[in-house]
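Here you go, one structure.
Missing here is one protein chain; the remaining ones are kept as they sit in the complex.
So, subunit A:
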Amino acid sequence: MPVQGDMMTPDAEALAKAAGGAARSAGQTPLEAGSPEMDLFTGLTRLGDNTLILGHRISEWCGHAPVLEEDIALSNMALDLIGQTQFWLGLAAEVEGRGRDADALAFRRDAWHFHNILLVERPNGDFGQTLMRQFLFDAWHAPMLKALEGSADARIAEIAAKAHREVAYHIERSADLVIRLGDGSEESHARMQAALDRLWPYSGEMMIADAVDLRLAHAGLIPDPASIRPAWDETVNHVLEEATLKRPEGNFAHQGGKQGRHSEHMGHLLAPMQWLQRAYPDAEW
């Protein structure tokens, strides 16, 4: 057994070294916190991690959906989201300039370096929860992408334009299903209301800006997430009304995902996702 460091020592650095903490000799200096590159990298991983994690979640349904048409629609949506991930994380890696690529970011990053909102990592639950999660996200995603088309960075604007065409269809579809199931049978109504109540506290995070968001908005690169709120409210209010669902009253928002503080679910999601890359680091696939 190795000798344990003295926990009582005032020299915490020496203690960390003794515990093997210095083994993190990354070789390359990471981007400096607060630098424009780091801000942009963070902003892009927020976009790309949302699409990656949500795409991953819905791909878990593959072959298990309630009807064949839903199997097809879900894998199609997952495919769009994974495709968008390739662009966002690809650009993030380019901005970082440390030799990583989109796959390295997706499959070799630790959970606390992921910047997706908590909503997208929520487990699938029943099909109603999966649909409601999708709807709440799409109602933000579509106007966000629309706004990103005006980014001062042409690369961002280009990715957003392509993604927006796909997501315009996602929101149309998820809104339609929320309406039909909300205003459907007694059971489907109850399930959709329960899903809404349960996911509601996770919907606020995507519209709350932190310091990084504000700097990015100021630079004209990525719009202030709070500016998406009116469009989101309009869609959500209109769809919920038609669906005969009651908009929950609370404004409480769980937060942390964007800053890398995730739920317990995140580790379980990443474990299978990253397993091959982690278990066979020298392999190419």
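We take it that contacts are C-beta pairs under 8 Å (C-beta built on N, C-alpha and C of every residue); 3 or more make two chains touch, one makes a residue touch a chain; residues count from 1.
Going forward, contacts and distances are computed from a predicted model.
Think of the chain that is not pictured: of "1,2-phenylacetyl-CoA epoxidase subunit A", "NAD(P)H dehydrogenase subunit CD", "Carbohydrate ABC transporter permease" or "phosphoenolpyruvate--glycerone phosphotransferase", UniProt labels it "1,2-phenylacetyl-CoA epoxidase subunit A". Although one chain is not drawn, the whole complex shows that of A:Ala65, A:Ala209 or A:Ala253 it is A:Ala65 that touches it. In the complete complex, the residue from A:Gly83, A:Gly204 or A:Pro248 that touches the missing chain is A:Gly83. One of A:His113, A:Arg165, A:Arg180 or A:Arg261 touches the chain omitted from the figure, and that residue is A:Arg180. In the full complex, subunit A makes contact with the omitted chain through residues 52, 56, 59-60, 62-72, 75-76, 78-79, 82-83, 85-86, 89, 102-103, 106-107, 126-128, 179-181, 183-185, 187-189, 191, 272-273, 275-277, 280, 282-285.
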